[in-house]
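One protein chain omitted, others in place.
== chain A ==
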């Protein structure tokens, strides 16, 4: 029945035209009240009620009517705003109570089926009917036109139809739609804008309620009820625990490949010297950074990186020895020049190394070090250092024996043999003179030359250093035998050498050149006979005129004592001619016409007064002369019967001097006495050399043929304190005390210079000058008492 009524109404409706909207669905809808499931149109309240089921109506109450409003502007274009929600047409609304939002519907055929037959003009619905049926929407339906009411009523009858015959409906709708569009094009349409109800997008209800609000009580009650419920829940049968299992989805492995991260270790050690080198070489490295091609393998990869990298690898380079020269440089320098130049000489030549000066120096040092190891105990003894035994040293049997021997004699004075200066060169030569360097107490000059007129061969001067007893530091070959030596005090490097042929040469020992600085061979006044003694004398006692400074004085076999001046060559001035006073001809004491000069063998200047000097002659006389007066001697001391080989002033007692001669005697003189105070003889041997000890006033040494004697006047004036016999066939010929230590050097006829240490000599606090004086006094007094003294004028 309802259907029929619907149909009737439908025809009357002419939905197509009258409807203000292109609501296709209008023509389609049929009320199907029998189908409660349809989505209904709450709208058509009237028809519902009229038709039959109020159920539908009731249910439709909950629905909010949504009316499609189609807006057309002046030109007839549809500018209806789209609704926010388009329900899926295929989805059947499960409940009737569901709210239909929109039905824009009109031209979307899809959505229209379920959508309600809400037709266009809401206004039409909202008439008196709506109020009863649509609670919420009442307000929006106010605007109505009377016209539309009538239409609406008609339209009200139109119900959406969700009958099974959807397909039919659809087809019809489409047809209707087309028709509608064509017709309505020119038509003036009124449009009414109404406000839609509020669309709730998000609704978070409040969690807490203010106590002042009206609901507070209700809320509290509910809360309390809930807590009680919770309490009761435990163990309550009403509540059952139940667990659920979630299903884990099957995992899937997925492989990903990425580039491997290369790790490089980089280390730099910055050291103080490294940074210092960089600073110093910063300016130098403009062109090259020298990288050695060979060498430590570790630095090779660094070198390659160095060429394009900057600093950080630099310090690595400097670790190796060869690159300390110039590789390290500041980064700025590297920036400028990236070139790496390989060293020119990949293997520095053996030749180059061997010829470099530095290498020779190093060799010399090394030699000394090696020798120091060997001679260490001896040198320590020499220098009066405690001799420490090497703990790793294994003493051989022989050494032990020699030690024990000497230890037996430890109480009596003896000469301890330390070492010998000798080498191949000096073998067989006679040591004629020795002297210490004034500046370097370790440097010893030894002259080798025959003292006899026979067996003359080229002489040799060797400068030995204490640090190397096996090879001299300097070797000077001379044409004839060396007979005298002296080092200059002012210029410590000048060594004056007197030769057998009368030549005087001055050598510079700083160089190894064989030629002397100056030679007296050009001098017209040169000595014609061997120069027996040379001395550099320092005339610092303010002589007027030109004679200041140091001068070289020589005495030679031609009877002259000469002073040599270094002025465009050696020039000499005679200080004294050693006239032989025994030339008495015709009862005249002195015949000036025949001047024969006695060969001078030695001289010595007074240590305090450099104007006075003593000269010893071959005749056995000792003359005291004055520097400024070269005509006559001040005094003559006659006692010796043979050539006086040596005369020396005592370094401690100003008036005492010693003389030795080939008449087997040594005499001790006082300056004012013309007779010797003491005479020392031991055996019938020629005394070649004597010397006062520089340490003790009462000690002097003497060298006789075949033995070395050390006399100590404190102990005895009759016998030498120490007598050391030399090897048979070897005659000691020279004696030298060391100025610093208590050693004595003895040169012999075999070219050896032996160093002895004086052991167990009675030591004294002072220089024992008083003792010497006492000795002399007692001797003199005893002489007086003995008999008349024989004095010469």
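Methods note: a residue touches a chain if its C-beta (ideal position, glycine included) is under 8 Å from a C-beta of that chain, and two chains touch if they have at least 3 such contacts; residues count from 1.
Going forward, contacts and distances are computed from a predicted model.
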Original post:
The hidden chain: which UniProt name fits, "Dynein light chain roadblock", "Translation initiation factor eIF2B subunit gamma", "Glutamate decarboxylase" or "Cell cycle control protein"?
Top reply: "Dynein light chain roadblock"
Original post:
Where the complex has a chain not shown, which of A:369, A:385 or A:490 is the residue touching it?
Top reply: A:369
Subject >> Candidates A:218, A:268 or A:354 - the one touching the absent chain >> reply: A:354
Original post:
Taking the full complex into account, what residues of chain A touch the chain not shown?
Top reply: 271-273, 275-277, 292, 294-295, 319-322, 324-325, 347-348, 350-356, 358-360, 362-367, 369-371, 373-374, 376, 390, 392-394, 470-471
